[in-house]
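All protein chains but one are shown in place.
Chain IDs A, B and C follow the sequence of writing; residue 1 opens each chain.
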Amino acid sequence: MAGKVMTMSEAVRQFVPDGSCVAMGTALEPLIPFAAGHEIIRRRRRDLELVGPISDALFDQLIGAGCVRRITAAWVGNVSEGLGHCYRRACEHGEPRQIEVRDHTNFSIALALWAAAWNVPSLPTRTLLGSDILTTNKGLRATNGLVEVDAVQPDVAIVHVQRADAEGRAHAWGPLGITEEAGLAAHAVVITCEELVGEEVTLSDPNRILFPETKVVAVVHEPAGAHPSPVQGHFKRDHVFYRDYATRSRSVEGFNRWLEEWVLGVDDRAGYLARLDVSRLRVTHRRPSVPADYGDE
Amino acid sequence: MAGKVMTMSEAVRQFVPDGSCVAMGTALEPLIPFAAGHEIIRRRRRDLELVGPISDALFDQLIGAGCVRRITAAWVGNVSEGLGHCYRRACEHGEPRQIEVRDHTNFSIALALWAAAWNVPSLPTRTLLGSDILTTNKGLRATNGLVEVDAVQPDVAIVHVQRADAEGRAHAWGPLGITEEAGLAAHAVVITCEELVGEEVTLSDPNRILFPETKVVAVVHEPAGAHPSPVQGHFKRDHVFYRDYATRSRSVEGFNRWLEEWVLGVDDRAGYLARLDVSRLRVTHRRPSVPADYGDE
Amino acid sequence: MLYTPQEMMVAVASREIRDGDLVFVGMRLPILAYAVARNAHAPSARGLFEVGLMRDQPAGAFLGTMGDPPNVAGALWATRMSNVMGLMAQGRVDLGFIGGAEVDRFGNLNTSYIGTPQRPEVKLPGSGGGADIAILSRRWVTLMGHEKRRLVERVSFVTSPGYGDGTAGWRKRQGILGGGPAAVITTLCVLRFPPQGGEAFLASVHPGSTVDDVRSQTGWDLRVADDVSETSAPTESELAAIRRFDPEGFWTVTKA
Partner (left out) sequence: MLYTPQEMMVAVASREIRDGDLVFVGMRLPILAYAVARNAHAPSARGLFEVGLMRDQPAGAFLGTMGDPPNVAGALWATRMSNVMGLMAQGRVDLGFIGGAEVDRFGNLNTSYIGTPQRPEVKLPGSGGGADIAILSRRWVTLMGHEKRRLVERVSFVTSPGYGDGTAGWRKRQGILGGGPAAVITTLCVLRFPPQGGEAFLASVHPGSTVDDVRSQTGWDLRVADDVSETSAPTESELAAIRRFDPEGFWTVTKA
């Protein structure tokens, strides 16, 4: 298993330099690459632009840790709990730093990525008409009854999937949000996966492969790398963990203690998992898909 | 198996009236709904607009049979043999009738359908710049370094798939061409399938379902309904049949004899298959995909 | 029978769903409202979820988010968000639900900024799919706790447009396709709008509250319908359904 396989630390070191534009959490609530985000925090990355639709807590953590220069997203908070307290502090008091916000809707951020995937400057849409979001994001312009959504091209899309092979052929299932367009738009894709499998698995179903392997620069085998977000067939969502984060992140001190406990105070995902019992979240009941027959002769 | 299941004859009678705009052959060479096209010919449908990318012989047959008013497509011919002789006669001599041609490229027809799927008047692209196709299709307009591709919204998309259930949840695999955007753009979708299966099969893999069932108006169980085009896991392409069609369709008389033999002279697909040995084309070697686990608890 | 204000809101919201509707189901309470309606008067209602799902029945287990595994198992379609939004842009979504932080007398929602965007007093999470639903669905409903600071004369920032400045034809002038807000369901009452849109009025008051309570808790001089009524309380079967899908009161019992 050589190929593009590397550790999370190596992937972040190589492919998420300071100042990068990074798409994460592209499937909305499931498959959020928290392990990758936490490594970005540990490596003290700075001045990142984060691109996403609805972001469930991960963007809030990166903002609180001071990694973020700009948010280009439809929503930043905690889906089951409400507000993102670090996001609030950054926008309201510049704590720990000022950030720029480019508001989008879920639909418009998808179109911004499709524009980049097709290499056009913008795409038109009928959403956003009559919304004040048009006044705060100069990448959205109303023109004769439509809104032009400017292309957003991430330097890298970090995507957590159920399984991938060493060359980066990734299978993900369940709702995909804007995952496909994020990977096609980005200059490069980093895959983190629950299972690292052989190509006899991935190539058995080429329709399920998310991206052309030519876009994938790194494959990180990171089981439970999406915790506390859910992974179909592997893990349920850890609602309690989200609630604990929401409560503790209300104050800067509380957030910093949370960050020390779960991110800075551990070396890697293994260290994080050592402090946690994920077995209670593990999906035990199987629902295998009926195979498709790719027979050719 | 009630639901939306009906015969091909019933589906064409109800959902392909004279004058319809019909998308077919959206996966390019595979999965071409020949059985549906032949029923359209038998029912003497007239003044149709046909929408597709590269069309492999089916559009040529519909043109030769006098069903077609307009072609909105990237290519009409016989992929392994070359020219479409009925298409030539119609364009060159108005035989059997004049047709209007709205030339597209493969990329531009896909974008025209995405525009309809997203309900916008047009989408921009960087293809077509410098091509004279811009002079023959008024639905394509060069404007400041880009080309605007006007939306194309079929009344109905007819799609052949490997399997579907009675409600029209369809699974297709292999290259999809512009199938997904055609179904999302169209007002309605007619599914023809190799296998009619229960929802325990289709819902076992919701990521493989092509369209929202709310768009599907008819499901026709038509094994070998794509012959002579290939169907992954079921049938190889019948190259000899395409060659025979190419040879015989060189003359009007030859085409009419071909049409009598294979379309007008049979009542339905069963009659067509009775004149043919498809067993030599059947795929016998299996390549099942590795299942995806949709376990949730 | 005792019930919480959230249970009242869910019951009222579920009654907005008509049989056969394609419902764009938002976060939190609307997920329960769809489940309740589907199990009662709207057996053929389908749910569409922006995460990229369509369903014709509620999930078999509790959902903390629409992307939780039980919402995927048995789904009719698992796809990209842009495909789901495309259906809504085609006018195929009959009813949408949006959560709001602030609503004003013309049904405009603010989920972005309290105060100036440059230096807000409160930065709210943002639109998510809210603006998309407000602009593209045929009709929509919002749910929120009834507080004077949340029901305001005019929102400081219109994230999801209702009837704008309330003048006739405002939405059409913006080029908006969808029909606009049908109701604001709060912890105290239900506000509705004239058929052609415009200014919200008090349509019904939940049991235990009065018209005066509602008006005193509303940030503008709230109009009251001549036929203002009492909202019918959740039925036993509605409550049973709610408690089946939210057994621990995650959504329907106020947190301390």
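Assume a residue touches a chain if its C-beta (ideal position, glycine included) is under 8 Å from a C-beta of that chain, and two chains touch if they have at least 3 such contacts.
Predicted model only: the values in this text are computed from it and were never measured.
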item	value
Chains in view that touch the one left out, judged over the entire complex	A, B
Sole contact to the chain not displayed, among B:Cys67, B:Ala110, B:Ala151 or B:Ala292	B:Ala110
Residue of B:Ala35, B:Ala116, B:Ile178 or B:Val290 in touch with the missing chain, whole complex considered	B:Ile178
Hidden partner chain, touching residue among B:Val79, B:Ala166 or B:Leu264	B:Val79
Sole contact to the chain not displayed, among A:Ala117, A:Ala142 or A:Val266	A:Ala117
Residue, one of B:His187, B:His239 or B:Arg257, that touches the chain absent here	B:His239
Touching residues on chain B - with respect to the absent chain	27-30, 53-54, 56, 73-77, 79-80, 82-84, 87-88, 90-92, 101, 103-108, 110-111, 114, 125-133, 135-136, 145-146, 173-181, 229-230, 232-233, 236-237, 239, 242, 283, 287
Where the unshown chain meets chain A, residue by residue	117-120, 169, 180, 184, 203, 206-207, 209, 211-214, 294-297
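Here is the rule we go by: only the chains that are shown with their structure count from here on.
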item	value
Centroid-based (C-alpha) most distant chain relative to chain C	B
Chain B and chain C, separation of their C-alpha mean positions in angstrom	41
Whole-Å separation of chain centres (CA-atom averages), chain A against chain C	27
Residue list for chain A, restricted to those that touch at least two other chains	111, 125-126, 146, 173-174, 176, 232-233, 236, 283, 287
Where chain C touches two or more other chains, by residue	53, 68-69, 72-73, 78-79, 82, 85, 89, 177
